[in-house]
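The complex appears here minus one protein chain, its other protein chains still in place.
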Amino acid sequence: MTHAGGYVADSRIRAIEWLPWVLAVICFFAAPTYVPLGSYVLTMIIFALSLDLILGYGGIITLGHSAYFGAGAYAAGIFAARVTGEPLLGLLVGTLAAGLLGLITGLIILRTRGLALLMLTLAITSLCLEVANKATDWTGGADGLGGFKVQPILGLFKFDFLGKTAYLYCLVVLFLCWWLVRRLVYSPFGASLTGVRENNVRMHAVGAPVYQRLVISYTISAAMAGLGGALLTQTTQFVGLKVLGFELSGELMVMLILGGVGRIYGAFVGPLAYLVAQDYLAKQFPEYWYFGIGAMLVLVVMFARGGILGIIDALIARVRSRPS
Amino acid sequence: MSAALETRRLCKSFGALTVAEQIDFRLEPGARHALIGPNGAGKTTFVNMLTGRLAPTSGQILIGDEDITTLGQVARVKRGLGRTFQINTLFRNVSVVDNVAFAVAEREGVAWSMFRPASAYRDVLEESMALLDTLGLAADARLAVAGLPYGKQRLVEIAIALGLKPRVLLLDEPAAGVPTMESHRILEVLDALPKDIAILIIEHDMDLVFRFAQRITVLTQGAVLFEGTPAEIAADKHVREVYLGERHV
Partner (left out) sequence: MQEFLASLVSVAFHGLAYGMILYVISVGLSVTMGLMGFVNLAHGVFAMAGGYVMLSAMNSFGVPFPLALAAAFIAVALASMVLERLLYARLYTAGELEQVLFTIGLIFMSVAVARLAYGPLPQPVHLPEYLKGQLHFLGRDFPAYRVFLIVFSVSIVGLLWFGVERTRWGAMVRAAVDFRAMAQAVGINTSRLFALTFALGSGLAALGGALGADIIAIQPTYPFEHLVYFLIVVAVGGLGSLRGPFVAALLIGVADTACKYWVPEFGAFFIFFATIAVLLWRPEGLFGKEAA
């Protein structure tokens, strides 16, 4: 069984689960030039975690998760431009805005399933993109929204040129998200989401309020995506229409699939592998990069449905089963 | 005394096609009752109306004294109505014990809990394990359902329903697809079910029906053709013609 959680799972944190954090701190000191890229990776991990919660656990296939990332990003940007540049308040505003959007849209669209649901997620993102594109007074339209100041965190830590503060800020927020997701996944609530993904019909038959469960998890996921979006806005001090695009949703899906769906750390490995590779390859060979991503996706679907972590699992299993 | 489950003049039609016609049916507390009938007799429709997946055109459904006709599936489960499925409807990539624990957790009302680990709910796990033990599945508890042999998967079907501690249990062809050689295992499990559960079994395997049921209702073309004890059913000429005859020719 690859998914975490359930009533027999040991929910204590294993030693290896500290590895990502140790690596993150080592990277901070060892590779200062990569710190801005690192912040972006950390942000996308938050976004990927949020998708994993509804896709990997709830089984909701969405093509429009960027709606919530974008909502959080724009809410934080507009808040910084119009109200105050206080970052923690900005994060809160971004999270709440996306969570509210998630709750409202979730209540509407989660009544459907299959193609209709897929379409509705896509239609909602398209709608949000259109809003951001047309409401130029608020969003800057196609030019994007920038020029706002973000104040020091807690009045103490200024965002510096090298992006060091931003990196640590992202790392702390990610840590909190990881803690939350981990709690959720190992909880009875998380187990019931797995039940919904595995068999919707049976979940109804054991008396589970499936719709309500999905709406709640969708709202949490949307809020977390919005948190990621708000982080991106604050650390780059800019929001553009890209945060709402279908391509971002697609890329996010690719990252999660690459890492491994429904297993928390897939959301860590995927964005890291994807974005680091992109940083090396995409600038030199952008066309080949997209081709490679496409080909990889096709290959993963055909041959390695568990992603990178799935492959590692399989290798470990093979080594162990070899007679010594 | 009120019945465990009762229908009054229950009707269902799709346009001009009537699939359930004035069905009056009583399932007594603790009953062992079988519902039989040829294919297309309306058994599945009847079960779907009982569980709330399908709304009747007219008539009433009651659990105890309470009219549940307009209640949804989930509300009926909360009132003690459990069911199994003719085609395995399991959480395939999840361990056997979790399959049961999901049901137990819903019944206990702990499934909304978000911050305590599921493994901290020892009572849910222990109850699920105890249940699996009574069905002879304890050794398989930690295996994924998808890897179990088919016969054992049929038992997991029953185990999940029992995890709800139902007052009324609908068994939809529990032995469907199980070779005759192995169906005795299913029968053993059925025989050992708690006596206070009222059981309605829908089954094609006549040996199983006659060994298990104390009462049998025969359904044809959406209407009740006959109801009685197994002996009465076996003796009734009409039933033999319509149903038993057809099957044994």
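By letter and in written order, the chains are A and B; residue numbering begins at 1 in each of them.
Please note the rule applied: contacts are C-beta pairs under 8 Å (C-beta built on N, C-alpha and C of every residue); 3 or more make two chains touch, one makes a residue touch a chain.
Keep in mind it's a predicted model, so treat the numbers as computed, not measured.
Chemist: Can you list the shown chains that the hidden chain touches?
Modeler: Per the touch rule above, the missing chain touches A.
Chemist: Of the listed residues A:Val8, A:Ile61, A:Leu180 or A:Leu281, which contacts the missing chain in the full complex?
Modeler: A:Ile61
Chemist: Touch as defined at the start, partner being the missing chain; which of A:Met253, A:Val269 or A:Ile308 qualifies?
Modeler: Of these options, the touching residue for the absent chain is A:Met253.
Chemist: Which one, A:Thr84, A:Ser126 or A:Gln237, makes contact with the chain that was left out?
Modeler: Once the missing chain is taken into account, the touching residue is A:Ser126.
Chemist: By the contact criterion defined above, which parts of subunit A meet the unshown chain? Give residue numbers in ascending order.
Modeler: 55, 61, 63, 108-109, 111-116, 118-120, 122-124, 126-127, 130-131, 133-134, 246-247, 250, 253-254, 257, 261, 286-291, 293-298, 300-302, 305
Following the convention adopted for this analysis, only the chains that are shown with their structure count from here on.
Chemist: Compute the distance, rounded to whole Å, between the mean C-alpha positions of subunit A and subunit B.
Modeler: For subunit A versus subunit B, the centre distance works out to 42 Å.
Chemist: Under the touch definition given earlier, write down the residues of subunit B that touch subunit A in their complex.
Modeler: Result: residues 51, 73-74, 77-78, 83, 85, 89-95, 97-98, 101-103, 105-107, 110-121, 124-125, 128, 141-142, 144, 160, 163-164 of subunit B touch subunit A.
Chemist: Which stretch or stretches of subunit A touch subunit B in the complex?
Modeler: Listed in rising order, the residues of subunit A that touch subunit B are 1, 3, 5-11, 183-184, 186-192, 194-195, 198-199, 201-209.
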